[in-house]
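Here the complex is missing one protein chain, while the rest keep their positions.
Residue numbering begins at 1 within each chain, and the chains themselves are lettered A, B and C in the order written.
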Amino acid sequence: QSHASADTFIFGLLMVGPANDHGWSQAHFEAGKEIERNIPGSKMIYIDKVNPADRPGVTIPFLVDDLVSKGAKLIIGNSDDMTDGIREAAILHPDIKFIHISGDDALNPDSPENLSNLMGKMEYGQMMAGFAAAMTTKTGKIGYLGPLINDETKRLAASCFLGARYAWTEVLKKDPADLSFKISWIGFWFNIPGVTSDPTQVAKNFFDSGYDVVISGIDTTEALIVADQKKKEGADVAAIPYDYEGACEIAPDACLGVPYFNWYPGYSYFINNIKNNDWKKEWLWLGPNWKDMNNTKKSSISFKNGNALPGDVQTKLAVFAKGLGNESISLFTGPLNFQDKSIFLKEGETATEKQIWNLPQLLEGMDGSSK
Amino acid sequence: MDVEFQHISKNFGQVQALTDVSLTARSSTIHGLIGENGAGKSTLMKILTGYQSKSSGSILLDGVEAQLNNPSQASNLGIGMLYQEPMDFPPLTVLENFSLGTPRQSRQELHFALKTLSIRFGFDLDPDLPVELLTVGERQQIELLRLIHCNIKVLILDEPTTGISPAQKEALFPALKQLAADGLTILLVSHKLEEVANLCSEVTVLRHGKLTHHTAAPFHFPKLLTAMFGFVPKRKDKGSARDKGSPILICKNIEASGERQGLHQCDITVAEGEIIGLAGLDGAGQSTFLRLAAGLISPDQGKVTLFNNSLPHGAKAYIRAQELHTSFIPADRLEESLFAGISLRDHFSLREEHGMFWQSRTRTRQRTEEAITTFSIKGTPEDLAEDLSGGNQQRLLLSLLNRNSRLILLENPTRGLDIQSGQWIWQHLRDELSPDTAIIFSSPELDEILHYSDRIIVFHDGNIVLDSAVADTSHGAIAAAMTGMREGTP
Amino acid sequence: MIGELSLPMLIASVLAASAPLIIIALGETLAEKSGVINLSLDGVVLFAAMAAFVVAKETDSLLLGFLAGGCAGMLTGVIVGYFSIYLHLSQVAVGFALSLLCRDLAYFLGNPYSRIQGPTMLSSKLPFYDSLPSSLQIILSQPLTVWLALLLVAIIYYFFSFSKAGLNLRSVGENPAASFARGLNPAKIQMLAVLGGAFLVGIGGAAYSLSLKPGWGRPQGAEGIGWIGLALVIFGGWNPIRVALGATLFAFLQVSGIGLQDLFPGIPSQVFQTAPFPLMIFTLIFMHFSTSRSRKQGYSSSRLQRLAGKLFMSRAPKGLGQSYRQE
Partner (left out) sequence: MKKLIIDILLGSLLVFSFTSLVLLIAGAPVLDAFKHIWLGAFASSIKISQVLSVWVPLTLCSCGLLFTFRANLWNIGIEGQVTMGAIGAMAVLRIPGIDPTLTLCLAFLTSMLCGGAWGLFAGLLKTRGGVHEIFGGLGLNFVSQGFILWLIFGPWKRPGIASMSGTELLNRKLWLASLPGWRVATAGIIITITILILTWLFLQKSRLGLKLKAIGQNPKAALLYAISPERYYLQSIFIAGSCAGIAGFIQTTGVYHRLIPSISSGYGYLALLLVMLSGYKIVLIPILAFFFASLNVGAIQLPIVLQLDSALAGVIQGCCVLCALFILGIRHDR
């Protein structure tokens, strides 16, 4: 009955999109639920659609005030766009801990001590997505439904492209010139009418222009829904959603698979640290557990095969993943050029984490705007 | 079908438009209904068509009491009316206007019907032209044809000949007679005694909502005129005759549009100190002339000169006219000259203070109170304009007049006023203003014009048909000019 | 050609994207021709889209979904009609308040149904599909809503121009007092027009959630469309064919806006997304000026000039915005 007993640990989750978006926010939501199930006494309070379009006039510090008044000891903000608000709130509430997903404030010495960053190495997930796409495309045209242009989205799109090019040239042994990889940025992580491009329309345009696989880099599932519609109308197309393990469920037959985040390992790491009074400001970038990629307790990143992915491709994808895991396949290795033909990596050179994290522009061979 | 009105009364709020009117129009006859403006003719007819509801009384058709609550019921019973103001749809085409309210028919059939009827009545109508491009007369023609096409049994014509050329009249009149002969009951509302005499077998006269005279042909015109306009009042003493000064308003060769007929070849010169009454039927051109002089409309042709300054064209004209000490009071007080929801004090504030930022309560309040006593307005400074009675609204407007005005234009200044208020207002206008101020006013009441003006101008269909000193003309001549008769006819 | 879209694909996309908008704008035209401005469109579209999706999802029937959308629209039509025709309240005030209310009601009630898979209307093949050249195949494989929209253009054009009921409706919009004098019941006719129009608006909303942007969510993707619909009616000069052409033009701007991103990489893509809205509305200024000029031509005796005048002339029904009060 007494909800404030000593070992109750309340944490607040601020999600940028709807908790049931079959994407980014739902992945966080499910991880929070998983925490509640696995860490005794833990309780999640959450609020979704924390973005200025859905909740005009509502600021992050205001929501944090509210969650703190409900007893939250830890606040997790799941959007890049919450950077300023989370930092402001962290300054206002020095005794509450904050995790900002996807930023890098913690690397900044001036940032508050109670604020850490967490991110997953989705680069690997995207490489596998690109691989699956290139292995299945018939037209050699892959569309990438991009959100907005920033360092994170550029490196993810580039990873996806590298995965696709690997499959195209190394596995299928085809001419790289025949692979077209095109990015269309809609302007935000999900559709805001009159502000972003309409992702439904963008996906339609992709399919109508001969792209037969569309990879979604946005948080919502429009690409998959359109692919499903087209498929039911008889077109041979498919799509790869993003973020959430269950994303394919909305249209399983048009889904090649989904690269997804599993936030449980990161969350539980921080919560255990807080409970053990071990909190320190850190910047955490967690990758897949290559041995047991689909284990929700261990692996932060994974790729789940979809119904539309042929069996032989599934096998080849497993081999590819294994190669990534034992580093026999290293895709961020030269020679690699930027989109403007300037040199990114020389022959044999491998990119550092920092180089990848701060990727300045798209790579040569990718079609789409870099800024 | 015989139409029998029994003890019909109608009031609009406090306005008693009809009082206990009983009359019978027999089938196969044309029954005339005459009376001055506002006598209640149109109201009586609208009650017959169900367009307006009656306050009391009943209507019998062929001796049976009829339910006439809306036009639909009336037209099902075979009653159709040609309204005084065109009741049509200006943007729609002639054919569409013709077909609205008639039974369902194909386009070809309608086309054919319109054509045959046009030929029969000698009208020339292009079925595809939007009605707004037609003259009022042509619009009434369409409506007439439509009614006849509907196979009605009772035909009401409210001023059917406005804007119809003599040639068309020659086609229309025999046709109407033929319709009556075919068994129709025709009720004809008109101001034009010639027409009534020509067409009707019986005539009823209304005055102030009451039936004053009923007679069968042959008609004695003076008797009808007396029943219409009341007795010809004896000229009372007007006070000292004013001296005419130098000309202040000169209109030369004006052509303007407005009202029904616009204005044509209008030449008027007004001198200081003159009081001019404008007579004529409703919409014959008086209002257009007043607005032209006030600068509210600009002439299509010709020039208006005020105090030796010619008025500019467009929106600036009104401001300029005001600078030249001209004031105008329109007839429709709440529609055009007062702000319904604004207090008397604020009207003064709006009127009198210029170039000031704050309202000054005490000063305007004082001024308003002064005006309320001087003009005996029944109200307080904080009353809203809409709460005043009509007479008091008129007094308010007069009190808002610029005191330095040298030319005052009044549109029907005693509209809706009782005799006492009317006299009070005239006394004020004649006595309080400096003797070199000129006044031009229009009025539907001949008595008023004869009584208060020095000079009378009669308009008919946009033309000036009579312009003479009041002393030089007679009541009969004016009434005749107003009804479109030339001087000299009986 | 915009971006990589081939011409037939572009035409097909534009047709598909314009269909719901055409239906919505025609619904508003119907109401406005009778003299009633239904300003609540923007919210009603969303409300109907939500209702349609929820019902279609629960019953697994597209037909019931569309009907539910239409009925949801009609429900709001009852409010607009009753308030403005019988209570004589300001049509603008009622419409605006209702617009915001319906939008939020849709978000509130639709919340449990957001972002789930539901029935979707697919494009259907025509019977003689296979015998057509491939570009025509592309253009003509459209969902039923497109055919419905085109059919409605024809029906409403016929209704206004040739039918007795349509003439009665127009007459009420021009001069309700005169209509009354000719035995019509203006209030009843206006109410029917508002209800019919609102039903179409509802169908248009349903076309969003069941066909063009399948599914429900916040945002739905149909935000702002109602305002565009209202502007289109003016743009189209209350003429169903011109209204439909306007809707097509707007859809073209929206579809091609995505391709323009590639042509002008320096301009943020968001700008292209907002562009069609102001463009649409600024054409209204053009309409204003060209109208005053073409009104004269419209009545010219030369047939050709009359036609040209008609193309650009636009005039609101004379009685628009006022409701008739019988004495």
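The rule is short, and it goes like this: a residue touches a chain if its C-beta (ideal position, glycine included) is under 8 Å from a C-beta of that chain, and two chains touch if they have at least 3 such contacts.
All values derive from a computational prediction rather than experimental measurement.
Chemist: Tell me which of C:7, C:87, C:154 or C:263 is the one touching the absent chain.
Modeler: Missing-chain contact among the listed residues: C:87.
Chemist: Given that one chain is not shown, which residue among A:21, A:34, A:48 or A:123 touches it?
Modeler: A:48
Chemist: Touching the absent chain: which residues on subunit B qualify?
Modeler: Within subunit B, the residues that touch the unshown chain are 296, 318-319, 322, 328, 330, 335-342, 346, 349-351, 353, 356-359.
Chemist: Going by the touch rule given at the top, which residues of subunit A touch the chain that is not shown?
Modeler: Given the touch definition above, subunit A has residues 45-49, 51-53, 55-59, 61-63, 65-67, 69-70, 80-84, 88, 148-151, 187-188, 192, 194-195 touching the missing chain.
Chemist: Residue by residue, what part of subunit C touches the chain that was omitted?
Modeler: That gives, for subunit C, the contact residues 39, 79, 83, 86-89, 92-94, 96-98, 100-105, 107-112, 218, 224, 227, 230-231, 234, 267-268, 270-271, 274-275, 277-278, 280-282, 284-285, 288-289.
To be clear about the criterion, only the chains that are shown with their structure count from here on.
Chemist: Just by CA atoms, which chain is the most central one?
Modeler: Here the chain at the core of the arrangement is C.
Chemist: Need the CA-centroid distance for the pair subunit B / subunit C, whole Å please.
Modeler: Subunit B and subunit C have C-alpha centres separated by 45 Å.
Chemist: Return the distance between the CA-based centres of subunit A and subunit B, expressed in whole Å.
Modeler: Chain centres of subunit A and subunit B, defined by C-alpha means, are spaced 79 Å apart.
Chemist: Which residues of subunit B are in contact with two or more other chains?
Modeler: Touching at least two other chains: none.
Chemist: Touching two or more other chains, which residues of subunit C qualify?
Modeler: Within subunit C, no residue contacts more than one other chain.
Chemist: Considering only the defined contacts, which subunit B positions touch subunit C in the complex?
Modeler: That would be residues 49, 51-53, 70-72, 74-76, 81, 83, 87-92, 96, 99-101, 104, 107, 129-130, 133 of subunit B.
Chemist: Which residues of subunit A touch subunit C once you look at their complex with the stated criterion?
Modeler: By the definition above, subunit A touches subunit C via 18, 20-22, 49, 53-54, 184-187, 191-198, 200-202, 204-205, 208-210, 220-221, 225, 228-229, 232-233, 249-251, 369, 371.
Chemist: Can you tell me which positions in subunit C touch subunit B when the two form their complex?
Modeler: Those in contact with subunit B are residues 162, 164, 167-168, 170-171, 174-175, 177-185, 299, 315, 318, 326-327.
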